[in-house]
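Here it is: the structure, laid out below.
Apart from one protein chain that is not included, each protein chain of the complex appears where it belongs.
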Amino acid sequence: MLTVDNLHAGYGASEVLLGVSLTVTQGTVVALIGPNGAGKTTTMRAISGLLKPTGGEISIDGRQVQGMDASRIAKLGLAHAPEGRKVFGPLSVEDNLLLGAYCRLPKFFGFLGKAAHDLERVYELFPRLLERRTQSAGTLSGGEQQMLAIGRALMANPKVMLMDEPSMGLAPVIVEEVFAIINRLKETGITLLLVEQMAKRALEVADYAYVMERGRIVVEGKPAELQKDERVLSAYLGSVATAE
Amino acid sequence: MLKRLFLILGVEALLLVVLAVIPLTVNNSFVLGLLTLLAIYGILLIGLDITVGYLGQVNLAQAAFLGLGAYTAALTVTRFGFGMPAALIAAAAVGCLFGGALSFPALRLEGPQFALSTLSFMALTTTALNEWESLTGGAQGLQVPRPPLFGVMLGPKGFYWLCLILLVFVWIAMRNLLSSQWGRAFEALRDSPIATDAMGIGTLRNKAAAFTLGSGLGGLAGGLYAFNFQYLQPQVFVYDLMVILLLGVVLGGRKSLWGAFVGATIVVLLPNLLSSRILFQAFSGLGFLLALTAGIRGFVTKTTRPFQAVAPVVAMGMLVVGGIFTSNTEDWRKAIFALMLFAVMVGLPEGLMGFAASFLTRLFRIPPPELPEPVPLDEVLVKKVTDGGPLLELLDLKHYFGGVRAVDGVTLTISSGAIHGLIGPNGSGKSTLVNVISGLYAPTSGGILLHGKPLAKGSLFKVAQRGLSRTFQNLQLFSELSALDNVMVAMKGIYRSPLPLVLLGLTRKNERRAQIDALTLLKMVGLMDDCRVPAKDLPYGAQRFLEIARALARRPDLLILDEPAAGLAQPDITRLLQIIRRIHDRGITIILIEHHMDVVSELCNIVTVLDHGKIIAEGEPGEVKRHPKVIEAYLGGTVEPAGQQYIEQGNIVPVPA
Partner (left out) sequence: MNDSVVAQMVVSGALMGLVYALIAYGFQLTYATSKSINFGQGELVMVSAFICLSLTNLGLPYPVMVPLGLFCGSLLGLFVERSGVRLALEQKSEGWILLTIIIGLLFFSVSENIWGRDDRPFPTPIPSDAIQLFGISVTPVEISVAVGVFMIMGIIELFKRKTLLGKAFEAVSADRDAAELMGISATKTIMLSYSLSGMVAALAGILVAPITTVGPTMASALVLKAFSVAVVAGLDSGFGVVVIGLFLGALESLTSYYVGSGWREAPGLVLLILALAIRPTGVFGAAVIRKV
């Protein structure tokens, strides 16, 4: 569904990605893990078009998308719940969700009716959002904002979804909830590329995983294999894990 | 060195001689009038270039300062019988005064708001000049006799020479200023006001000084303007004039004395150019060809966006076509200015002189000025005595963003002489914590003590002055300035030079010392050889090191390094370790925020781990690494019943040391 081949990208003079290749097949959850600064978020931004790649190919559902504007890539069926959540602070929770489905909805009137079904689905998944639907998104707690960011991405009914660090800055109990949601989504057959700092948690839900370090994929494989891999542990805490 | 001096000073001297001699050889009052106006506009545009070029702000008030200066000079002569020197001083002083008064409200603003407030000032001045009839004579205008200069009545030639001499003085003074710390600070402000504040250079006061100075020059030019024409009308000092002035600066080239001079020449010659149709057609044709070649070149080399290549051609093409079909070019004056300005703004943003300067430097291979030798590091960073006592104390510090508790009650002591590691997962509040400490954010609650005394909250500038220096996670370099200048900017607070001495060029010694110090610091981080390279063109790793060198220029007691290893490759990390050790050797206490655990274990004597804005562990690196909570926070380890864990999270659990 999503293939990335020899992707290069960076900010100004500094190259962050030095040839990243990965594949996400339909209906699987793929985890991308690695230490900070490895280029995970940059990979996500390059795939979704927020950052123009300097080389390599990206295709979604067989269609080449590298170099396109993010808005066009989104229309082709990619949804991205970005790092740091990036909800639309001044808008209400429901408006945030509606905008998630922007590509599919009529632009002037009648969008509410058409989105009702999807809204219901998301509210069912995140009952907390239903309680807060008229509240402005900026006043939500960190966990609620993360729920909203995921819900907003789901509203697009995407072919592929990218989720960047959903656990970032969240209390463990909320992280639990987030991963429970990811598990439920997995049951519904979502195609997901998940970047996560909590490697262990990510490997628990993933069907397949890639480990990144300094702009390259260094290891890949089934989670069960990776969990035993020295290099995966060392990628996390540097010398910590190996010291143990 | 000689070649450089000879070429640059030689050209300037030659031009001056030519300008001074013309009236002796050509006896034509029209030419003399143009030359006088050229000198006056030269002063005016040099003043305008300070804000537009160096501060990078759109200043729409310079025409108003010209008007204020002109009326001041006129009124001091007619009402109080001032002589010429006193009247000119008064004109410049009034320019400074109003400029200073306007600068405080206006310069807190950036971009559009700044432009708007200067525009309002402009309109307000026009209104006042028109309406205050008892003083200004209103729309009727005001006659100004030219007063004597030290008892001598100046004829047209004498007055021209006076203007020229003043232009030369202004030119020299401005060159002294702009090549000093002040000039560097002005430029630095444009690139990163946050970093200038963090380097202890008051953003506001520097901006105010620059703007005041520019306005003062406007006032001085106004005084000369009044005595040149000997008749003033408020209609002159309006929006139209301001657009023409901007045209001069932009077309001539920003950030350049020569640019201002070329701009002034264009401003003076334009009206005459427009009065002859043939001349105008030739001129517009030339411009069209220029735009066309530049456009095609840009298109082929793909260095510019298509719009940048095409738009100037279209604009100049309109000029050419217009020149053929309209009989009276004078009527279309504004449209012509607009099209020319548009073409230059889009196609040649660095202006004629910016373009010519890089071309000429290459042509004549003008070498850059020589640099002094660096000295041993000891002389720059004198070793500080550390006693291990508390240097920085944080007391229950909190910072919330809306509903997000980024820092949630941190109590922490940094002892002097330590390298104190601060680690934690993404979003755990590390960066917010140092942003609060360094004064970027005011904390929601809690206290910060440095050397046992409370630290100013929410002011980068005040915190920097107390001896705390920092780097930034997302680099905040002065990207247009060279590596050397980046470090020298930060020395402004160390080697203080009063503005008047700088203008007279009497601070070269300080300048030299600052240069030596900066080079020494650059040598320490291994950037000596790249010291002339603009910061934005340095490799990424070098930019990180440059930021460290810059932070050291303030000779801090406490240095905060915010993720210095982020994005660095292994060889650079090794170099970084060496650099940090050397800094520590000089007795500088360091807070190191890092994700690379190996860097932290290597360097730090003590590590604090943050998670969700709270401290979850503290101790020696080895202990902290084994702490179950730390492993969990990073690895997201096996999870006990969630509720219980959440409650425990509320307590700070220090590791027994």
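For reference, chains read A and B in written order, and residue numbers begin at 1 within each chain.
Note that in this section a contact is a pair of C-beta atoms (placed from the backbone, for glycine too) under 8 Å apart; a residue touches a chain by one contact, two chains touch by 3 or more.
Source: prediction; values computed, not measured.
Novice: Counting contacts across the entire complex, name the shown chains the missing chain touches.
Specialist: Spelled out, the missing chain touches these shown chains: A, B.
Novice: Which is it among B:Leu19, B:Leu44, B:Val250 or B:Ile437 that touches the chain not included here?
Specialist: The single option touching the absent chain is B:Val250.
Novice: Of A:Ala46, A:Ile60, A:Ala74 or A:Val160, which residue touches the hidden chain?
Specialist: A:Ala74
Novice: Please identify which residue in B:Ala221, B:Leu341, B:Leu558 or B:Ile591 touches the non-displayed chain.
Specialist: B:Leu341
Novice: Which residue numbers on chain B touch the omitted chain?
Specialist: On the side of chain B, residues 56, 58, 102, 104-106, 108-109, 111-113, 115-117, 119-121, 123-124, 127-128, 130-131, 194, 239, 243, 246, 250, 305, 307-308, 311, 331-339, 341-342, 345-346, 349, 401, 431, 435, 440-441, 472-474, 476 touch the unshown chain.
Novice: For chain A, which residues reach the chain that was dropped from this view?
Specialist: So the residues of chain A touching the missing chain come out as 48-50, 69-72, 74-75, 79-80, 82, 86-91, 95, 98-100, 102-103, 105-109, 111, 152, 156.
Throughout what follows, only the chains that are shown with their structure count from here on.
Novice: Could you state the distance in Å from the CA-based centre of chain A to that of chain B?
Specialist: 39
Novice: Given the complex with chain A, which residues does chain B contribute to the contact?
Specialist: 402-406, 425-429, 536-540, 563, 565-567, 569, 595-599, 601, 612, 622, 625-626, 631, 634-639, 642-643, 645-646, 649
Novice: Considering the complex alone, what residue numbers of chain A touch chain B?
Specialist: Listed in rising order, the residues are 12-14, 16, 35-37, 83-84, 89, 138-142, 144-145, 165, 167-173, 175-176, 196-202, 214, 236-241, 243-244.
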